[in-house]
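Right after this comes subunit A.
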Amino acid sequence: MIRRSLTLFAGLFVLILVIGWVLGMPFTSSRLVEAAAYALIAMGLNIQWGYGGLFNFGIMGFLMVGGAAVTFISYPANPEFWHSDGPMMLGRALLAFAVGAAIVIAVRRADRIGITGRWKGVLTVLAWFVAYVLYRSQIDPAAAYIESTSGWVGGLGGHPVLGWLFGGVLAAGIAYVIGKICLGLRTDYLAIATIGISEIVRALIKNMDWLTRGTLTVSPIPWPTPLPQDLQAGGMGMDQALLLSRGGFLLLAIVVLAIVMWLINRAYGGPWGRMMRAIRDNHVAAASMGKNVTARQLEIFVFGSVLMGIGGAMLVSFVQIFDPSSYQPINHTFLIWVMIIVGGAGNNWGALFGAVLIWLIWVISEPLARAIFETVSLWSTQIGWGAIPDIDVRSAQMRVFVLGLVITIALRFAPKGLIPEVVRREG
Partner candidate 1 sequence: MPLIELKHVVGGYGGAPILNGVDMAIERSDIGVIVGPNGAGKSTTLKAIFGLLQVTGGTIEFAGENIANSLPDKLVPKGLSFVPQEKNVFTSMSVEENLEMGAFTRRDDFRQTMQWVYQMFPVLAEKRRQPAGELSGGQRQMVAMGRALMSKPTLLMLDEPSAGLSPRYVIEIFETIVRVNKEGVGILMVEQNARQALAFASKGFVLAGGQNRFTGTGPELIADPEVAKSFLGG
Partner candidate 2 sequence: MTEIIFFINQVVISGLVLGCIYALGAIGITLIFGILRFAHFAHSELMTGGAFIAFLLAAAFASWGIVTPIPTGFVVLPLAMVLTAILSLGIDKGFYAPLRKRGAKPVTLLIASIGVTLMVQGLIRLFFGTGTYSFFDTEPKEIFRIDTAFLGSTRPLVITEPQVLMILVTLVSVVALHFFLTRSRLGKAMRAMADNADLAQVSGINTALVVRVTWVIAGALACMAGTMLALDVTLKPDLAFNIILPIFAAAIVGGLGQAYGAIAGGLLIGFAETLAVFNWTMLFRPLNAILPDWLQLPPTLALVPTEYKLTVAFVILVVTLLVRPTGIFKGASS
C-alpha cells in the first residue's frame, strides 16, 4: 500500500516536472498554488464524505462564501461609503436583523409559557414573517442608497490571511446553520438540499450588489505575499520576479496545507477518526454506543466547510478577482468530488493526490487535446483526407472529454480511488 502511494506520488512529481518543462516554470508554479487551494478544499470534502459519510454537494456555496469573505476583509476600504450614511443605515438593518432573530427565537421557546401545538405553529410563521418584513424594511433602502451613492461597501483593507481565516469562520457559521437544518436528511436528500442551498448562496452573493458588487466583479484583490510587480518595482527582472512571487504564494499555501494535513491526520488516526468511521458505518449502532451522532456530524460538517471556505478564499486571493458569475457547479462542486473519488475517499493522501492530479489534468487537458488533434490532423492530411477544421475551437471543447476520459479510466482501474482508504488492522 505504502509502495503504491509512493509510486503514485513519484509519478505525480514527474508529471509536474514534465509540465514544468513543457509549459514553463512560471505557469506550473501558479497552477500548483491553485492545486494547493483545491487540495485544501478536497481535504474538507474528504472530512465530510470520506470520514463522515455526509453527501455535501454544495461545495460551490462554501467556496463563494470564502471568496466573498476575503474580498471584504482585504480589499481596500471605500471612503465614499464610510463617509456616507451607509454605515448607519446598515447598522440599523443589522439591528433589525437581530430583533427579527430574537423574535423568532423567542417564539420557538413559546412552549415555556404554555403555547403549544397549532398556536405555536401559527405564531412561528407569523414571527418569521414579521422578522422578514422588519429586516427588508431596513435593508432595502440601505442597499438602494449604498448602490446609488457609493456603489458598494468596499473592503476593510485588512491582511489577506485574515481574510482567509474570516472565510473559514463565515463558512463555519453557514455550515452550522445548514447542518442544523439538513443533517437529519438521508444521504441523497442531503445532497440535493446542499445543492439547493449553494444555489441560494450563489443567488444572494450574485445579487447583493451593495455588498459584493454582484456581477460587476471586484478586483484587484491584494496578495498576502509580494506581487510580481512589487518585486519588479524593486528592480528585479521580470521572469525572476514572477517566479519568486509565485513561489512565495505557493510556500504560504503549502504551509497552510501542511498544518491542516497534520491536524487532520492526527485526529483521524486516533479515536476521533474511529468514532467518525463508526458513525458513517452505522449511525444507529453508534448512537446506542453513546456517540452523539447529530453533534458529531455537525462537527464534521463544520470542520470540512471551514477548509472549503479557506480554500475558496485562497483561490480568490490568488486570481485577484471575485467574480460571482464564474462559479459553476461543474467546476466548483463536481470537480472536487472527482478529485476525492479518483484520489481515494477517506484517505488524506488520496485526497491530496487526487486534487493535484485532477487539477493538473484539467489545466493541461486543453494543450493536450490540441496536441492530439494536431497529430491526428497531420496524419489525415498526409493520407489525403485533409486537415481537421477549427482545431482551436474543437480542442478547447475536447478538454472536457479528456477530463471525462481520465475520470472513467481511473475509476475503472481503481474503483476505490488511486490511494484508497486503509483498513486499520492492528497487530
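Regarding candidate selection, all candidates are chains of the complex that A comes from, given by their letters.
By our rule, a contact is a pair of C-beta atoms (placed from the backbone, for glycine too) under 8 Å apart; a residue touches a chain by one contact, two chains touch by 3 or more; residues count from 1.
Nothing here was measured: the structure is a model prediction, and the numbers come from that model.
Chemist: Looking at 1 or 2, only one should touch subunit A in the complex. Which number is that?
Modeler: 2
Chemist: Which of the residues in subunit A come into contact with candidate 2 in the complex?
Modeler: On the subunit A side, the touching residues are 49, 55, 181-182, 184-189, 191-193, 195-197, 199-200, 203-204, 206-207, 329, 334, 337-338, 341-342, 345, 394, 397-408, 411-412, 415-416.
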